[in-house]
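With one protein chain withheld, the remaining protein chains of the complex are depicted in position.
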Amino acid sequence: MEAHKHSSASFTILRPKRLSDNAEPVSRLSHVPITSPGSVIPTEDHSVRARGTLLSCGESGNVLTATRAGVISRVNKLVMVMPLRSRYIPETGDVVVGRVVEIANKRYKMDVNATKHAFLLLTAINLPGGVHRRRNQEDELNMRQYFKEGDLVSAEVQERRKDGSVALHTRSLRYGKLSAGQLVTVQSELVKRAKKHFHELPCGVHTILGNNGFIFLSQTRKGAISLEMRRRIARVANSILALDSEFIAIGPDTIMDVYQTSLANGVEVKDMCTPDVVKSICVGARSMREAA
Amino acid sequence: MKEKVISLCEKNFTIDCIKANCRVDGRRISEARKASISLGPNWGFAEVRYDRTHAVASTTVEAITPTPDRGSEGSISISVELSPTASEPAARASLFRNTGSFIETRNCIESFVRDSRSVDTEALCVLAGVKVWSVRVDVHIINDDGNCMDACMLAVMASLMHARRPDVTVTGKEVRIHAMDEREPVPLPVHHVPLSATFGLFGGGRPFDPDTVVLDPVKTEELASNGSVSFAFNSQGEVCGVYKGGGLPLHIRSFEVCSKLAATHAVGLTAILKAALADASAEHPLSTVRPMLVDAEPVAMLAKKESEREKLAAPTSTWNATPVLDTAPPDIDAMETITRARAVPKNDLIDGVFEHENEDDQNEDMKDVGPEEENKMIVEKLIRSDSESSTEGLEAAIVPKKQRKERKTRRR
Amino acid sequence: MSKRPSGMELAKQPGTIILPGERMANIGDSADAGQAVIRIGSGVTQKSSELLASKAGYMRYEASRNKLWVESNQKRYVPALEDPIIGIVQDRFGEEYRLDINGSDTATLSMLAFQGATKKNRPNLGAGALVYCRVVRASKNMEAEVSCIEPGSTKSWSGGETLYGELQGGTVVQVSLGMARKLLREDRVLKMVGNVPFQSAVGVNGRIWIEAGNCEHTMLLSLALQKADVMRADEWQEFVKQLWSQSKK
């Protein structure tokens, strides 16, 4: 029973998210070690098991099997499977954008697109006016003045505790409450870890690339946002969504590529979302990237 | 809904015991608990006990006009109730009775009995399009000490085999149903007897780990296991249904071990069922074709139960820390009204309550139901049965209409 | 009826079976003041000048502390001060564990309430862990509080020799409260259970932890204990002999 050749799907309503679903990448990248759950991973005896794999003792000694679909990556003794898609896995030092979900005793519960809510302790935020003192009962009472439910906050992952819970902190002037801007949600793997996550795009849009896939766009200058600036922010947002739907790595350079291509092709901001326009823009951006 | 809290060391202990092939209550892995079946005085009333797991089933048969699309077929429907007395979580969950594990039991029994065609619905037809028999089996799980699936299955089959329907003569288009005491009632057309065996699954979740199967798990084993599989076989060794709802993935080898074990287990169970049916029909008081008078015999039976309770309640040696709480037995004349009420062949739990009283491990039952609830149950039954028997007269033998309608409304 | 200096004359002899509602003692009217203090235990209620039983069981009277109570046999444990009990850890909230003690409500066990535990060096109990502990606060309208600190003992919890603390291995047998109290008072039964060396911890809330070398002996012990709760003395001894002879085969 040969595998079904996946002809371009005749059903139109449920077009798979990835437009180019032809089998071409399979042949080109066949050398990449791809696994899926349950498939056995060949291991030498001294290899050490890491994330994404499962050791079970079969009849012929213990067998290493993968638990996720992804790439097998071997770093000298370490064997692990890097999943291609999963919820955000917090690492210490990551810049994230979180949304306050609940205010518990002396801490804010933040949704950071991860498997569990992260905690922002009252002791880990800057009090207004940058005053430094121990938090007392009165601070606890007016916690809602600092952040309330639904607020967007940019923060940094302080530590991951043993039981899996994550602590954030906003102990620097860069971090704090975000206002007057737009939030775009993408897949967390697409945002590469870099030194700088706060970027001033040439088109005057200030972006915070959260590692957890929450990207916040706002205006660099203070004050009211002009109509032209709103249109620019919308165009940046649409180009980020285009990158996300084409699963292309998101960084200031790729965002600007798509932004310029969409301007060059004279595509209106509002019809940047239709699937085929997105496809053509991304292909254009990639060719420009390879040309440069 | 939080199951009974089981500590880690109890769980590990249960699993170690299974590895050493001597289970928590002394049985071997492939050994089931002894099933005891007692078929009640009324037709179709069966009570099954696996040590402490206790289920009661009762069948009612009724002539109804069939639905147009399946005019020539009778209908059989089974409802399984987890009564709040069964276990603590069951009591707490009395509001919504459809907890996950329980729905599975009900669907599973329905597929084993009805879909495996054990009762031939076509033979239940009196006159095509006019009158067909509708068989309804209601099962209550009184006390759940693990594996209530097999107890219910055995209770349903015992009740179906013991049930009788009134005789009927069809002349041309006209159908005449004889009362139960006019003509000898007719048993139901049961073709084969599917009986189930349930196994608890134990083993690590990883792909190549070995796994063990345990026949007829008790409550602690059920809590410590990660999955269960049920096989239904009849005594001819034909497989009538299999249900594994998920949980631990199982090796093909242990799957076959289970099916063989289930086949032999079914043969053993059928033998016990047949024995119970034989002695039930022998001493069945209602089988004599005499008008329904106050029958001296049941009163004697009650007196016998009375004397047994005295014997048990005699002062035990001081060492036994648990004195039998000698709640004062209900006074004699209250018992009189009960016997008169009993003449009407309706299956009221009241008989069940008295029967519990003089079971040999009476403390066992008192213990599980707890002294307060036991008193409450008896008083409640006394009040209800008195009101029923006094208000409506002793009508025809079939279940009085009022109660049937009331049962129907409660059902929907 | 004997007149007691304690200002109360008993209607019945201590040790007899008493039923709810029966008169246990008569206090006499409060006119002759200056009487000795009368302590009422569980199962006794006061109605004007009479003490009535509210539970069925044995009537107990302790002359020294002039205490009157009804010893009843039930499965649901009511926490009382200084009771040694076995709890199962259900969950962890902040600084406390929540224990199921087979009672009407859960009990709380502070993380520091272990022998020689400090903020840094304290036991880390997962859910389902078994803890042998002592009731330190028991009141009708508040959650019971338990602790694993034994007054007067200096050993640290990590050493493992302390009386209270986590119980590892073995199994737990659920028996009625009356049986558990009897085992605690005189362990004649425990000696007769089996001629195998085993450890045991008796919880007054009806849970008995036993641990023998291998799991078959532990299983036989737990069976014997469960049956001891329901069988009569002679039947039980015979059952135990037969149990052990079977296991030898």
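For clarity, chains are labelled A, B and C in written order, and residue numbers in each chain start from 1.
Operating definition for what follows: a contact is a pair of C-beta atoms (placed from the backbone, for glycine too) under 8 Å apart; a residue touches a chain by one contact, two chains touch by 3 or more.
Quick note on the criterion: contacts and distances are computed from a predicted model.
Not shown: a single chain whose UniProt protein name, out of "proteasome endopeptidase complex", "Exoribonuclease phosphorolytic domain-containing protein", "Exosome complex component RRP41" or "S1 motif domain-containing protein", is "Exosome complex component RRP41". Partner chains of the missing chain, restricted to those shown and counted over the full complex, are A, B, C.
Within the full complex, the residue among B:G26, B:P84 or B:P207 touching the omitted chain is B:P207. Which of C:E9, C:E62 or C:D91 touches the hidden chain is settled by the complete complex: it is C:D91.
Within the full complex, the residue among A:L120, A:L190 or A:I255 touching the omitted chain is A:L190. When the whole complex is considered, the residue among A:T67, A:Q260 or A:S280 that touches the unshown chain is A:T67.
Considering the full assembly, B:S116 is the residue among B:S75, B:S116 or B:S281 that touches the omitted chain. Taking the whole complex into account, subunit B touches the unshown chain at residues 1-2, 72, 98, 100, 103-104, 107, 111, 115-117, 122-123, 125, 128, 170, 192, 194, 205-208, 226-227, 229, 234, 236, 238-252, 255-256, 259. For subunit C, the residues touching the absent chain in the complete assembly are 91-92, 126-127. Taking the complete complex into account, residues 1, 3-4, 6, 9, 11, 14-18, 20-21, 23, 25-26, 28-30, 32, 34, 36-40, 52, 54, 56, 65, 67-71, 73, 82-87, 111, 115-117, 163-164, 189-190, 192, 245-249 of subunit A touch the chain not shown.
Convention: only the chains that are shown with their structure count from here on.
Chain contact topology: the protein chains form an open path, each linked only to its neighbours in the line. More C-beta pairs touch across the B-C interface than across any other pair of chains. Inter-chain spacing, taken between the CA centroids of subunit B and subunit C, is 37 Å. Taking each chain's centre as the average of its CA atoms, subunit A and subunit B sit 57 Å apart. Listed for subunit B are no residues, as none touches two or more other chains. Looking at the complex, you find that subunit B touches subunit C at residues 5-14, 16-17, 20, 22-26, 316-317, 319-323, 325-326, 361, 363-364, 367, 370-371. Against subunit B, the residues of subunit C that register as touching in their complex are 17, 56, 58, 73-75, 88, 90, 100, 126, 128-130, 167-172, 176, 178-179, 181-182, 209, 214-216, 218-220, 222-223, 229-234. Considering their complex, residues 204, 206-209 of subunit B touch subunit A.
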